[in-house]
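Okay, so here's the structure we're looking at.
The complex appears here without one of its protein chains, the remainder shown in place.
The first chain written gets the first letter, and so on, giving A, B and C; residue counts start at 1 in each chain.
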């Protein structure tokens, strides 16, 4: 991703909830074909504290149809995707059988990165160590209210990219992009060389372009999952991803 | 009554609730004809503390059909009966417009006696004074648990007759007659010269005869009112009074 | 209990010995330091006395006066009833009785009696109107949970008045083993006096607590709700020898002092709601605990001699008072207790309660028991405007 960013490309990381449908891995290929630079794969958890209504519903639906961590990773292991994958899940899933075991399994499944929104900077030591040992890049998150010195530490400690949360709230679609979100992107870019992606509430190509103005790219989740939940297939949703790609490239 | 008692006759005082039916005064004549020595007329009260289910029901029915103290007394004034009448009611009815007024009205209606079960000996002064002034005989009650010295005072203070309550309980039919009831009759007869009548729970001619063995007569209420409530007319209920009369005369 | 022309012992001869025995039993116990100490210990360790006096800071500021609340809602079982009931239960046990009889309306006194009986290992029989039993299913269950037997009274209006009558009838049949645990300052002598003595703790505590909380040491006005009037009697007992104004607040639909006439009910002479013929009338109030046609004889006397006043408030004012206290002080009072507060809300800022004065209100109980009723009122009130802050009309 760093290479692509350095090549002047605005990065696009679309999201899909693992297990949301029988053909959920098809979304990965379709996203990659539509111009994704990496893909965030949500590993569903029963109590997704930081997710809004859309991703909650997706998690609930995936769990109801029997989705398990082991099942998802086995499926990913058998499904090479053209772009890097980062798993997003919650601490309890990570720690259930030990963080080291979990990271090893990610690596075996070919997953490149890991995002755990309820393991903040102060609690990250153990997980960071075992992720590095397993060869998994642990992506840290920063928020608009994170203090300046802490932002620098987060940026330095994060691997893969730095995830800038644009809003004080849960995942979900919103209009516009706040000044504080742009400031967050700018600040994070000043700390170190890793790509800075903004996420939470970015849904339209216009917002994506706006975000790309003060960061290296965006994560888009809820607007895509809303389409998936509405029954739209990989090819249809990939159309939206392509539109986001176009928005970024034009921006 | 004293004269009749002195003539060796066992006294019988049957009861009727005033206003229980449109023809309620007919019961008075029928009772007198059947051998009553006096008649107890119940002036209905909304909260008859010392009455059992039968008399409560009779009071309730009389009040529901619009019976009032004034109406009852007017009716009695226009209905001379061959034997003395004693009104039985509760303190609140007596005191509503003043005890003196109440007693005067009783006298004007031709009522000879008054029985107020919730004005015990200690509270009787005021009422006793105004009753005497009005020429109404205030009948006092005694119970099986009344202390000996108090029994004597009650017997001395009572006018007309002394009312011995045979049971620790409310009015209502019972079987047999307790030793304490007979002892109460015997003790009361030892205090002064007024007739001693036993009441509460006396319903059959056999009980009446038994009671008459240790007293000068009986008051019978609930068993008669049960018949009245069942719709039996004056002549029919008078048959029961006559049977009680026969039981007493044979006893 | 003789209080001027009120009080007395208007009971059948068969109950006179029991009343006399109770009077002498109470006199002996009340003069016995060991009994008083035992009662005080039970009130402290079991019932949670002393209850605090809470300065109602926010409501005081809104009303422009100093409002203090005596918190009987914090006692075990949730109202002042427990003070009297523990006293009578301990007395009954001292006198060798094995059973408590009690009447109850909304169920508060019944629950308190069942509680005291359980604590002391006595049987308990509670007389309750059949209609009240249906309205207060939960309290019936609580009494049974506590081991009491609840007897349905099917006479008359099938409510509190009839339960009292039936309890007296029941007592006649079992005077040897049973004590009739009267729930308020009513009934034949010695009850009105004895119950006031058992409730005196409310006023005496409050007097001491006011001395610590108020700069002048004493409240200017002392207010309590009055049905039978036991919480008011207990409160007033602590202040009757001061120059505090005493105000007992009745329900408009049960105002025995202002709308009743002298009469005799349930063994005592007092002001009684009755028709011109002397038949007792049913009281009607939003609070079941004030649905009683009489009033303790001492209150009738205090009104007679002008030592206390007995205004009345409407159901709508009462609901408003509940809301007001809940939102300013975080206390949901019983509907009964809210009568006292409703009068304060009405009188504040008038010559009755001038700005700057200090007022002690006894909160006789907590409002948890009234939840279902208030919910129903709100449901009905969607049309009529009850339970809105601007409620004006009578909400039922």
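Side notes on the structure shown:
Everything that follows uses one rule, which is that contacts are C-beta pairs under 8 Å (C-beta built on N, C-alpha and C of every residue); 3 or more make two chains touch, one makes a residue touch a chain.
All values reported here derive from a predicted model rather than from experimental measurement.
Within the whole complex, touches from the chain that is not shown fall on A, C. The residue touching the chain not shown here, chosen from A:25, A:146, A:187 or A:207, is A:146. Touch with the chain that is not drawn comes from one residue among C:322, C:335 or C:348, which is C:322.
Contact with the chain not shown here comes from a single listed residue; of A:58, A:154 or A:211, that residue is A:154. Considering the complete assembly, chain A touches the hidden chain via residues 45-50, 52-53, 56, 60, 63, 68-70, 90-93, 95-97, 117-123, 141-147, 150, 154, 165, 168-170.
Counting the whole complex, the residues of chain C in touch with the unshown chain are 44-46, 48, 51-55, 58, 71, 73-76, 78, 114-119, 121, 137-138, 141-142, 145-147, 322-323, 326-332, 368-369, 371-372, 374-375, 378.
Here, only the chains that are shown with their structure count from here on.
The pair of chains sharing the greatest count of C-beta contacts is B-C. Taking the mean of the C-alpha atoms as each chain's centre, chain B and chain C sit 38 Å apart. The mean-CA centres of chain A and chain B are about 97 angstrom from one another, to the nearest whole unit. Multi-chain contact residues of chain A (touching two or more other chains): none found.
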